[in-house]
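First the structure, which I've put down as structure tokens, then a few questions once you've had a look.
Every protein chain but one is kept in place in this view of the complex.
The letters A, B and C name the chains in turn, as written, and every chain counts its residues from 1.
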Amino acid sequence: MSVKVLYFASLRESLGYSHETLTLPPTIATLGDLRAHLARRGGVWEALGDGHNVRAAINQEMAGPDALVQPRDEIAFFPPVTGG
Amino acid sequence: MSVKVLYFASLRESLGYSHETLTLPPTIATLGDLRAHLARRGGVWEALGDGHNVRAAINQEMAGPDALVQPRDEIAFFPPVTGG
Amino acid sequence: MTSDAPLAAASLEACVSVQAADFDPGAETLALSAGRRDVGAVATFVGLVRADKGAAEASEISVMTLEHYPGMTERSLQAIVREAWERWSLQGVRVIHRFGPLVPGERIVFVGVASAHRGDAFAACEFIMDYLKTRAPFWKREDTPEGGRWVDARETDDAAAARWGSPKVQG
Partner (left out) sequence: MTSDAPLAAASLEACVSVQAADFDPGAETLALSAGRRDVGAVATFVGLVRADKGAAEASEISVMTLEHYPGMTERSLQAIVREAWERWSLQGVRVIHRFGPLVPGERIVFVGVASAHRGDAFAACEFIMDYLKTRAPFWKREDTPEGGRWVDARETDDAAAARWGSPKVQG
């Protein structure tokens, strides 16, 4: 399946780009799976791995690692928010 | 001694006037004494007696029944406040 | 005035107004941060006259008249502000309270607090309102087409003030 992935703030800056469209292997069912998949790219991508303080949203709603990833989802990764 | 006494709000309305200058007998030492003294006038003045919800200030500071009354004090009686 | 400076008596007097005239809450809010780079938070409160007095009343109020105790009113508001200034780290405070006849929809009171952080600004603003409600010598009289009555003090206001603990301000 294909999903759109967005990156924000310090994560966007360190990765060097703000979004990508990904075709995912069938082994990826959850947000946690997707984070691990991206972290395996190594280097700056390890920032998405376990133990790093990264939050996520699916279709513009905050989502945890067990949330299911569906085709054409808009998935975003970002550091804890600091507005207000 | 002589003191100035002020009345406010519903108390002023029921008594029919807003202030008076009183020459007090020497038996009156405290605010509680003064309230009892005024309540003994009877009629509408009983509103100043024990058990009635009347607050008092001496020289524009809130004061309790044990506060001492001094010559030339400005003493005020009024119902609980309702501003804001 | 910085948050570490002692609160001068002149500043205390300048930040409290008791007046018959209306005020501009927008201008007062702007003034609390104008020209400053150290204010991070401005919390304000505006109290207004409500027409609706609930189902128990026969009709809406036409006029609310605020009586006050000139002199003591200013002193008590200044004491409330001084106590807020001692409890929290503040950068500016403004209190305006009107007296005289007011109709529904009119403003009664403004409290504005500036601070570096929002927690201090919110807490001090609410504290000042709670104390003002139970300590400042104002009395409301409501007139309706059927006649007038003095507003009773509310126990909920005493409870609101009590949650701030033992005051230095006497009540």
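Everything that follows uses one rule, which is that a residue touches a chain if its C-beta (ideal position, glycine included) is under 8 Å from a C-beta of that chain, and two chains touch if they have at least 3 such contacts.
Just so you know, these numbers come straight off a predicted model, no measurement behind them.
Although it is left out of the displayed model, the omitted chain contacts the following shown chains in the full complex: A, C.
Think of the hidden chain as still there; on subunit A it touches residues 6, 8-10, 12-13, 53, 57, 60-63, 76, 78-84. Even with one chain removed from view, subunit C keeps its contact list with that chain: residues 24-27, 29-30, 33, 35-52, 60, 104-105, 116, 118-119, 121-122, 125-126, 129, 156, 160.
Operating definition for what follows: only the chains that are shown with their structure count from here on.
Centre-to-centre separation between subunit A and subunit C, using Cα means, comes to 49 Å. Per-chain Cα centroids separate subunit B from subunit C by 26 Å. The centroid of the Cα atoms in subunit A and the matching centroid in subunit B are 72 Å apart.
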